[in-house]
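All protein chains but one are shown at their positions in the complex.
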Amino acid sequence: MSIFIDSSTTVIVQGITGRDGGFHSKQMLEYGTKIVGGVTPGKGGQKFEDKVPVFNTVHDAVAATGANTSVIYVPPMFAADAMMEAADAGIKFIVCITEGVPVLDMTKVYPFVKEKGARLLGPNCPGLITPGESKVGIIPGRICTPGSIGVVSRSGTLTYEVVYQLTRAGMGQSTCVGIGGDPINGTNFIDCLAAFEKDPKTKAVAMMGEIGGTDEQEAAEFVQKHMKKPVVGFIAGQTAPPGRRMGHAGAIISGSAGTAAEKIEAFERAGMGVAKRPMDFVELLRARM
Amino acid sequence: MSIFIDSSTTVIVQGITGRDGGFHSKQMLEYGTKIVGGVTPGKGGQKFEDKVPVFNTVHDAVAATGANTSVIYVPPMFAADAMMEAADAGIKFIVCITEGVPVLDMTKVYPFVKEKGARLLGPNCPGLITPGESKVGIIPGRICTPGSIGVVSRSGTLTYEVVYQLTRAGMGQSTCVGIGGDPINGTNFIDCLAAFEKDPKTKAVAMMGEIGGTDEQEAAEFVQKHMKKPVVGFIAGQTAPPGRRMGHAGAIISGSAGTAAEKIEAFERAGMGVAKRPMDFVELLRARM
Amino acid sequence: MNIHEFQAKDILRAEGVPIPPGEVATSAEQVEAIAKKIGGMVVVKAQVHTGGRGKAGGVKLAKTPAEAKEIASKILGMQINGLTVHQVLVTAAADIATEAYVGIILDRKSRAPVFMVSPAGGIDIEEVAEKTPEKIMKLPIDTRYGLTSYQANELGFFLFDDVKKVRAVSKIMMALYSAFMKHDASLAEINPLVVTPAGEILALDAKFSVDDNALDRHPEIVQLRDETAEEPSEVDARNANLTFIKLDGNVGCVVNGAGLAMATMDLVKYYGGEPANFLDIGGSSNPEKVVNALRIITGDPSVKVILFNIFGGITRTDDVANGIVTATKANPLKIPIVIRLTGTNEEIAMKILTDNGFSASSDMDEAVQKAVALAKGGKAA
Partner (left out) sequence: MNIHEFQAKDILRAEGVPIPPGEVATSAEQVEAIAKKIGGMVVVKAQVHTGGRGKAGGVKLAKTPAEAKEIASKILGMQINGLTVHQVLVTAAADIATEAYVGIILDRKSRAPVFMVSPAGGIDIEEVAEKTPEKIMKLPIDTRYGLTSYQANELGFFLFDDVKKVRAVSKIMMALYSAFMKHDASLAEINPLVVTPAGEILALDAKFSVDDNALDRHPEIVQLRDETAEEPSEVDARNANLTFIKLDGNVGCVVNGAGLAMATMDLVKYYGGEPANFLDIGGSSNPEKVVNALRIITGDPSVKVILFNIFGGITRTDDVANGIVTATKANPLKIPIVIRLTGTNEEIAMKILTDNGFSASSDMDEAVQKAVALAKGGKAA
């Protein structure tokens, strides 16, 4: 088992003929992800890598392939439209990798996707991977190995860092999910924590948060109230100055809200393990399993 | 029993200090409707007729009175906002009497009200009455009498005509509902027919449609498939020329669609009684009960 | 409210829809001057609020300014479906490779504006819908989100294979939608939308109707109203705040409420008569409205009898009675009148009428039968 994706997941790639879309589609195909189609308006009828059919619209792609999942690599100004197109075409799980999507766009995309009954991951996220089964997005497959740790994070390379150390320590992962660093995104920590709690394969969860907002505080409350499985958390940005955006659109401390200190305090209050350094996860998780 | 309103319905009036709102609020109070508050921005704190408290906003009115129903008498350009305000404030049944609401406004109001889980009746409708219990809107109470005929209609005075004849013939009504003559409205024939079918007090239904659209055809299909109680129908506008708007924004025949002939045919196909004249209802209903 | 083709084109051009240059004219001389200015072949098009202009000879191609002048002199003043042509549009002629249809209508079933597009343009879209429905794509637009790029794209790929044309027509659809929303339209239509042999996409004809309910917030549309293009009695009625439609019969109807007004007309027909009009005096009991209604109806020489059918709810029947008395005192009636009144203040109304020499019934069926009989030359009871 796993969360959100597994070996039966069928994927279409929006922007498959673009530079990033093409590169990562190859990587996903190599990993074994079932990519059943791609979408680029005007390139309908072509084949990607001589095997994946390309369509003009997501509707066409879904009609022809029955895909249930879509991953989006289109430029930021077109990403909102792409997410809505996927939801409208009946895609039930939408993963948007694109970074730099205007935040106000998301105030319309989110309710649209919700109305259509779909789940959105991202935007500005690395996607997710269920090691040995399927990867949707850009997380390097090499660093992962199947196992029982659920990983959820607001960041990309920091996740890789932690997963890499888990793998080296022999602690495989059930699913690794990057929820993305934007202030408005589709899937949040609680969604993932709830899914991990239900997933029989997951035995413990590693969670990487960062400064900005109160998602981590709410996640901690959820852990305390609804989770039996152990959770270890980390917060990046303890040294970040208030009022400055630390790369991610969502990583900004406004006034006294969203500091690392208050998030770590919330973790402690919830009885979670708190990793002071990314390298502390292995030990903290092991002690709790 | 009855549908939508009964003696326990608590009502606020939006536009209570206006000319129409004030007139009909008095009529409703006289009929026994439980008007618990009114709304007119800037007149909060006043009393209507020395007893009904007036509020600045619907939120204030609902917070103070717990009303579950609102009836709207505001000018057409403000009606969309009033309907949304009522839904947002937690009102569960909204009756909009206002005529002349721009149709595109309704393309936003309808999904808004639906998202809030409220029912909308109208706009451009006479409202409804459960004789002897409550009236919300402008249907003259005098012409009604309690009984077992459910009445539903797209029109105002035509409804009065039919109800008047039913009453004179000793056939009382469970509830009389005017759904309104606009092309986009909140509650349609099917909603009312389904409610009448469930209502133990209603024994038969009189339904008055008119030219334009396909609501009556869909209603006929519903009657055939889902109703055990007898339904008698009438269509106004047999003599209307195509392409002209017959008063109601919704009463317009476009091309070959929405004619009286096809609607009457649908009634006949569904095994409904068909009133050729408004005065035929009494006999047709009696024959079926 | 309908507007003329040239007005519709002005609106769409302002949103960025590509449309051949053109100007409107009211005389053959003006037409010649405009044709000269445009240069090359022009089309002279009658501007009237009715379909079938082409079949009626109201749309003609001219090779030279002189020919344009000659054609215009024939079209101006022409009658099309009972309407006189007062204006013509002179516009550059375009070469046509293919013709498509792009339109938006306000659809009650989906509670939304619906895009309709078809690669089979240039002809009546209802004919296409009936004979080859597979050639039409319909797509409702959720106005909370507006027309999205992917929707414009899907519609575009239904019309064309070539992605360049798809992008061009998507832009046109965005512009059409923007015009539709901005002006509270109930219909906006480009037919035909042509592709020229050079691959250019152009709107050659346009139709645009605005929701009457929304006119109060669209003075820019109201000022486009061309009263010379309408039935004079309907203009008169609108200015008096009456909802009035002229028909061909001889029983003049004055009713309160649209549904009851239609039912009254139907009942006239049921008893073998022919209604002369639809007229709804509305919910208010302003006696002034009754006076205006009588003036407009008696202005039609074909009307043989006047039928009042009033069910007093908000409308006070005594107000209506007073209106009838006032109006007929000022302008004595030359034709019979049949009055049916019931509801609010019925007794007072009846007294007012009988005191002034009118008789009235409280039964609709009876009143209609009497009116029909009178229209046929029978006697009032």
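Per-chain residue numbering starts at 1, and chain names A, B and C are given in the order in which the chains are listed.
Note that contacts are C-beta pairs under 8 Å (C-beta built on N, C-alpha and C of every residue); 3 or more make two chains touch, one makes a residue touch a chain.
Since this is a predicted model, take the numbers as computed values, not measurements.
Peer 1: For the chain that's been dropped from view, list the shown partners it touches.
Peer 2: Per the touch rule above, the missing chain touches A, B, C.
Peer 1: Kindly state which of the options B:V58, B:V71, B:L193 or B:A266 is in contact with the chain not pictured.
Peer 2: B:V58
Peer 1: Touch as defined at the start, partner being the missing chain; which of A:V101, A:C192, A:M207 or A:A266 qualifies?
Peer 2: Touching the chain that is not displayed is residue A:V101.
Peer 1: Which is it among A:G181, A:P230 or A:G273 that touches the chain not included here?
Peer 2: Selected residue, touching the omitted chain: A:G181.
Peer 1: Of the residues B:E85, B:E197 or B:E210, which one touches the chain left out of the display?
Peer 2: Residue touching the chain left out of view: B:E85.
Peer 1: So one chain is hidden, and I want to know which residue out of A:S2, A:S134, A:S155 or A:Q173 touches that hidden chain in the complete assembly.
Peer 2: A:S155
Peer 1: Contacts of chain B with the missing chain: which residues?
Peer 2: 41-42, 44, 56-59, 78, 81-82, 84-85, 88, 108, 112
Peer 1: Hey, which chain A residues sit against the chain that's not shown?
Peer 2: Its contact residues with the unshown chain are 23-24, 76-77, 99-104, 106-108, 110-111, 126, 138-140, 143, 153-161, 164, 181, 183-184, 208, 210-215, 234, 236-241, 244-251, 254-256, 260, 276-279.
Peer 1: In the full complex, which residues of chain C touch the absent chain?
Peer 2: 144-145
The rule is short, and it goes like this: only the chains that are shown with their structure count from here on.
Peer 1: Quick one: do these chains touch in a line, a ring, a star, all-to-all (complete), or other?
Peer 2: line
Peer 1: I'd like the Å distance between the centres of chain B and chain C, where a centre is the mean of that chain's Cα atoms.
Peer 2: About 28 Å separates the centre of chain B from that of chain C.
Peer 1: Could you check chain C for residues that touch two or more other chains and list them?
Peer 2: none
Peer 1: Return the residues of chain B touching two or more other chains; collapse runs of consecutive numbers into ranges.
Peer 2: None at all.
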